[in-house]
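So that we are looking at the same thing, I have put the structure below in structure tokens.
Let's look at chain A:
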Amino acid sequence: MTLSELLHNPINFFWNALRTRGVRLVVYAIIVAAIFPSSRFILLVAVILALGSIWWREYRFNRNSKVIYLLAFIAFLLIGYVVTFVNVKNVDELRFGMSPWGDGIYQVTDGTYIGEGQGYRGPIKVEVQVKDHRIIGIKTLDYPDLISVLDNQIKIFKQQLLARGRLFAPGQPEMLRGATETLTGYVNAIQDALSKGIPAFPHYDWFSRTFLSLFIGQAPNRVTLNALAILFAVFMVFEYAFQSMLIPGTGRSINCYNCASCVGVCPVKEVEGVQIPMGLVLLTRLGNYERVMELSKYCVGCGRCAAKCPIGNSGPLVISAAFQAVREKRRSTSTQNKRDTA
Partner candidate 1 sequence: MEFLGYITLAIFLGLMLLTLFGYIRTPVQTVLVLSTILCLVVGGLFRFSAYGWNSVALMPNEFLGGIILHPITALLTGLFLAGGLKASGGFEALKAILGYLRRSPIGLVGTLVILINLPVISSLPCGRILAAALLPLLFTFGFEGGLGILTKSQLIVLIGAFTRNSMGSCGPSPIGGVGQIAEGFLGSFFPTASDGILRAPQAFALMLGTAVVALFLKFISQKLYPNDVALREAPAGFATQSGGAEVLIKAPIQGFIALAIFVISLLIAIFQPLGKMPVQSVLVAGALLMIVVCRIRLNDLLEGIILLPVTAMAAGFLAAGALAATGGFVALASILNSLVSIKALGVAGMLAIFVQFQTILPLSCARILTAALVPTLYLFGPAQFNFLSWSQLAIVMAAYIINATTSCGPSPLGGGGMMGEGTMRAETGFIKGAYTFASMAVMAPMAAIFMKFLNLSVFQPSDPGFARNIYMIGAFALVIAGVNVTFIFLGSKVFNPNISRNFVVQLLGFLFSGGFGGGILAFALFEMDATKICQGVLGGVIAAALIGLMVPKTLSKRLTATLSGPTL
Partner candidate 2 sequence: MLLWIIFAFVGILSGLIIAWALEMTSPKELFQGALGGLIAGLLMSAMLPH
């Protein structure tokens, strides 16, 4: 797959990309990162480490220069991190003097403001009304934490806020799972709303906001790690099964029961540490068609395995499918090379 193929034949390019395991793994990582902000940093590190080790090995053996692109990307990340860090530090220092907490309410102009904070289960949105430098009304617009925390924790805090007319730190809630996070999220939402009423309240610049959102997301915690472990397992199995659906003729390999009854009747049984023909079926399922081609010379084509297999798989069947897959890949590489040379 090259950029020239993308330009000349984009459908073929994307189809070949889809049929490449590495590309699919990166797509899974992107999907997970998009859905779970707290996983972005971990996935970024994992992808960099994985690509780094693979491309470094390729560089050492083939002088393949892909690793340079990765190094450039890492350099971009480092520069971006430094720029973001400096910006965030400066803005936080400026904000310190313009905080809407406590007496800072006097900086907030009259009006109604909407703010957002991260609760235990999702974003909490509030609408805050300010008049004469007092908080006179708070309306909860979006509150996903209803299930995990008692309402009256928020209700009590809201009553106290309205009584005092200004933002202050709440007391430690009772020991309910997620209650502290919910309350903190609620407070952050109010702070966010009030800060919008302060003229010239400093915000992070667009680069820092984008960088933080894309590459850092939220702070990972134990739940993130557990969820990632399960998603990893699910995606890997999906990936394993999906491979067989992409190459015509190899779909049968998905049904292999690993019962090895075909090995029992095969006159060859085992070569180079691989059980024949079950090993060929499993290699096909994995997508290692070149290895199947290497081992295919040992299959005598008697077809006993087909009759013995409870679902009719056979060595000759998967060999022919792997042969087709390898031939198609070689043909497409050769066409691409000719085009590039021309």
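A quick word on the picks: all candidates are chains of the complex that A comes from, given by their letters.
To be clear about the criterion, a contact is a pair of C-beta atoms (placed from the backbone, for glycine too) under 8 Å apart; a residue touches a chain by one contact, two chains touch by 3 or more; residues count from 1.
None of the values given here were measured: they were computed from a predicted structure.
One candidate from 1 or 2 touches chain A in this complex, that being 1. Interface residues of chain A, counted against candidate 1 in their complex, comprise 25, 50, 222, 225-226, 229-230, 232-234, 236-237, 239-241, 254-267, 270, 275, 282, 285-286, 288, 304, 307-312.
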